[in-house]
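Excluded from the complex is one protein chain; the other protein chains are retained at their positions.
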Amino acid sequence: MALKKDVRLNWWDKIYLPAVFKGMYITISHFFKTLFTPPSKRYTIEYPDRKKEDIPEWYRGLHRLNTYPDGTLKCVACYCCATACPADAIYIEPEDLEDFDKDHPKEKAPKVFQIDLHRCIYCGFCEEACPKDAIVLTNHYEIVHTSREAGIIGIEDLIKTKREGGE
Amino acid sequence: MMEGLLNPQTFMVFKVVVVFVAVLTLVALATWAERRGAAFIQDRVGPNRVALFGKIRIFGLGQPLADGLKLFFKEDVLPLNVDRVLYTIAPVISFIPATMTFAAIPFGKPFVKNGIQYFLSILPPDTNIGVLYIFALAGMGVYGIIIGGWASNNKWSILGAMRASAQVISYELAMTLAVVGVVISAGSLRLDRIIEAQNGLWNIVPQFIGAIVFFVSMFAETNRLPFDFAEGESEIIGYHTEYMSMKFSMFFLAEYANMITASGLFVTLYLGGWHFPILDSTVIGSVVAFVIKLLFVLWCFIWVRWTLPRFRYDQLMRLGWKVMLPLSLINLVIVALFYAYGG
Partner (left out) sequence: MITVKINDREYQVEEGKTILEVAKEFGIDIPHYCYHPALSIAGNCRMCLVEVKGMPKPMTACSTRVSDGMEIYTDSEIVKEARKGVLEFILLDHPVDCPICDKSGECKLQDYYFKYSAQRSRYEFPKERHKVQKISKKIYLNPNRCVLCTRCVRFLSEITKTFELTTVERGSHTYITCVDPESLDNNPFASNISDICPVGALGLNEFRFKKRVWFTKKVKAICQGCSAGCNIYVDVSNRKQLLDGDDDEIVRIHTAENPKLGQYFICDEGRYSYKLYNDRESRVKVPVLEGEEITVENAVSLIKEKANVRKGVVILSPLHSIEENYAAYLFARERGFDVFRPSSFRKDLPEPALFIEEKKSPNDRMLKLMKLPKVSEIEEIDYDFALFLHNVGKIHSKSEVRILSVLKKSTFSVVFEPVLSEFGRNANLVLPAPIFIEENGCYINAKNLVQRSHKGVDYMYLSKPLWFFLDINFKSEEELLAVFAKEQLNIELDYNRLGTEGFEL
């Protein structure tokens, strides 16, 4: 059942003009407020001239593949990210390292790990699915390419992505 | 040197050129003001990136120029199955009356030089039909819309045009009746007499109801929000759906030119024309006073547009016939009674 509010207008309301003037007062007050606010303090950040600095940590931007301190990839090519990816943006080719004897044995690693940034919708499911914390979405939002090929980035580019907050 | 050139013929040419250029410049400025004003009202920034030589930003004042250039260079496609002749002349029919109307409006105090009286309006004020001329031309504007909508051979265009014409007819009645009050109080159809009659007390004070009716009808006549039925850019499709390039921009210019003319008319009829305390003691001052008043009314157009939402069509018609028309009649009766028995 739809709720219907019984509104009764008195003669003053029925003229409508007071309400119109009230509305016009509100709009003009906003006009002057914005007019006398210096551009740096307005809500709009004029992007190429000024950049947003306080990007929250949970922002989902460019991907990064994490590495161990010794430089080896954390990724084990388990396909969890590729499975979770709703846009089919991740392509993995695994490699059998046959490395069975080390203290931290690593049997499997990606030979090819590509992300098609044009297909990616930055949902963060890959980050969520990753069992090794290998793939993360950083807060870099300036992702621009001049060709479709350049949008498909591999391991070399992904490990070079800076961590959150620069570095 | 200038004194030597001053004779009625050169002055006439001078007036025509200045008024035409001023109106067109004002059109460009109005589009800029519309966009910037809307942005500020909505706490945004608005167009500000068009810069001179790629460096000097000048608050986005270059935007109308850029828009004009863009529209000028757009491909002009003639849609299939349109009525070619009407399709082409419709924007012209819309645009020309809009600019011509301004010819009758006196924009400054008349002055006498070398024994000759000079009037600051293009039409000589002694054409005793000033107000009628304006309404005749204002009525022409809607032809452009109807012809454009019909010639487009598009059902939505013709529907938009139908809405516009119904609206214009409805509100023209109320508007004209409101103006009759002004004509009675001045005792003349001549616009300079009407202005002269307002010396000291502007019509907006004694004929407040008429002023409101005229003001509201003005919005309807120029197809501006909240009566934006001809175009209905956000929800309903308007008469110029099939138009593009310069033909579209003609309609676009006509809308703003209409706004300027309507503002000028409102200033003339209700805000005392070029009258203003102190300022109107000189000719230049009177022109300045007129322009300031005109700009204020113009700003009201923009201001109202970004405040009020659009009416529903039946609401528009109800307002026109059941509220505006009776109100203008009441105004007329009051004014007539006052001048018959009171004044």
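Going in written order, the chains are labelled A and B, and every chain counts its residues from 1.
Note that in this section a residue touches a chain if its C-beta (ideal position, glycine included) is under 8 Å from a C-beta of that chain, and two chains touch if they have at least 3 such contacts.
Here the structure is a predicted model, which means the values were calculated and not measured.
*Asks:* For the unseen chain, which displayed partners does it touch in the full complex?
*Replies:* A
*Asks:* Can you say which of A:Tyr59, A:Tyr79 or A:Tyr122 touches the chain missing from this structure?
*Replies:* A:Tyr79
*Asks:* Give me the subunit A residues in contact with the hidden chain, please.
*Replies:* 76-80, 83, 88-91, 94-96, 100-101, 105, 107-108, 114, 116, 119, 131-132
We take it that only the chains that are shown with their structure count from here on.
*Asks:* Can you compute the centre-to-centre distance for subunit A and subunit B, using the mean CA position of each chain? Integer Å is fine.
*Replies:* 48
*Asks:* Can you name the residues of subunit B that touch subunit A in the complex?
*Replies:* Contacts found on subunit B: 37, 39-45, 48, 212, 303-304, 306-308.
*Asks:* For a test of understanding, state which residues of subunit A touch subunit B in their complex under the given definition.
*Replies:* 17, 20, 23-24, 26-28, 30-31, 33-35, 39, 42-44, 46
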